[in-house]
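Left out: one protein chain. Kept in place: all the others.
Moving on to chain A:
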Amino acid sequence: ALPCFCTAGSQSTPGPVGFVLKTWLAGILAPGLGVLAHLERLETQVSRSRKQSEELQSLQAQEGALGTKIHKLRHLRDELRAALWHRRGNVKACIANVEPNRTVEVNEEEALEEKLENVKAVLQAYHFTGLSGKLTSRGVCVCINTAFEGNLLDSYFVDLVIQKPLRIHHHSVPVFIPLEEIAAKYLQTNIQHFLFSLCEYLNAYSGRKYQADRLQSDFAALLTGPLQRNPLCNLLSFTYKLDPGGQSFLFCARLLYKDLTATLPTDVTVTCQGGEALSTSWEEQRASHETLFCTKPLHQVFASFARREKLDESGLLIDCFHCTGNTSAK
C-alpha cells in the first residue's frame, strides 16, 4: 500500500485539482475509502472553520473599525454640541450686552421727538412775531399776523411765486388794502420793504377795525346812532352822549385817518348838536374830547367816559354819607 496522505497543506493545490486527486486516490485506495472520506471531511471542516474564523476575524476587524468610527463620531458630536452651547452662551451674553444699547436707541428716539416738539413750538411762536412764512413748491407763502394792544387779530396770507418778475399768485389781503400799489413800489426791488410795508398797513387796518368794533359792541349805550364807517375804517362818523340814561348834550364826532399806517386819527372834529353857543364848560369838554380822540384809541376814550360817569355817581354817594354824618365812609 502506498502511504499517500494529502495533508491539509494541500490548500495550495486548490479546489478541483485537489479534489480530483483526492477522489482518484480514494478510488485507488478504495478499501480505505471510508477513512479518506473521513479525513476529507475533516479537512473541509478545518478549512471551513478556518474560513469562518477568518471571516470572523475580518468581521471582528470591521466591527472594531466601525466601533472606533462610532466612537469618533460621538466624540465629534459632543464637541459640536459643546461648541453650540458655547456659542449660544456667547449670543446670550451678546444680547445681554446689546440691551443697554437698545435703551440708548430709545433715548435717541425720545430726543428726536423732543426736538420735533421744540421745532413745532418755535414755528408756532414764529407766528407771534407777526411775520412768518413757509417755502412752497414755487416760492413762499407769507403769513402776516396782526395784533393791536396785545390782542392777536386776523391773519393774512400772500402767496409769492419766485420767478422773474417776482409776482403775487394769490392772497387773502382785503381788497381795499392798496396791495397793488405797495407791490408796484417795492416787490421787485426790495422784498423786505414790501413785506414790512404790507405789515404796517395790515396791522394799522386791524387796529382801526378793532377800535371801531369795540366801540360798536361795548359802548352801544353811549352811541345815539349807527357808527358810520368805511371798509378801511379810516373815516368814522358817530354821535354820542356822555350819560347813557340822561339828558346830556349830544356830540358829533368825525375821525379821519389820513395815515393808513397809523391807528390814531390825523383829523378829529367834535361838534355839539344843536349848534347854539355852548357854555364854557361844555366848550371845554368838546375841546378835551377832540384831544382825547387824537391821542388815545377810540374804545379807551369811551371807557374813560364810562369811568368818569361812575366816578361822578360815587362822588354823589360820598356827599350823601357826609350829609348824614356817617364817619365810616372814608
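One rule holds in what follows: contacts are C-beta pairs under 8 Å (C-beta built on N, C-alpha and C of every residue); 3 or more make two chains touch, one makes a residue touch a chain; residues count from 1.
Going forward, contacts and distances are computed from a predicted model.
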Listed names "NOP14 nucleolar protein homolog (yeast)", "DNA-directed RNA polymerase III subunit RPC6", "MTMR9 protein" or "Centromere protein N", with the criterion being the UniProt name of the chain not displayed: "Centromere protein N"
Residue among A:Arg138, A:His193 or A:Arg308 touching the omitted chain: A:Arg138
Touching residue (missing chain; options A:Asn230, A:Gln273 or A:Ser304): A:Asn230
Identified contact with the non-displayed chain, of A:Ser58, A:Asn90, A:Asn151 or A:Ser172: A:Ser172
Residues of chain A (touch criterion as defined above) contacting the omitted chain: 120, 123-124, 126, 132, 134, 136-138, 141, 143, 157, 159, 167-172, 175-176, 228, 230-232, 234-235, 237, 256, 258-260
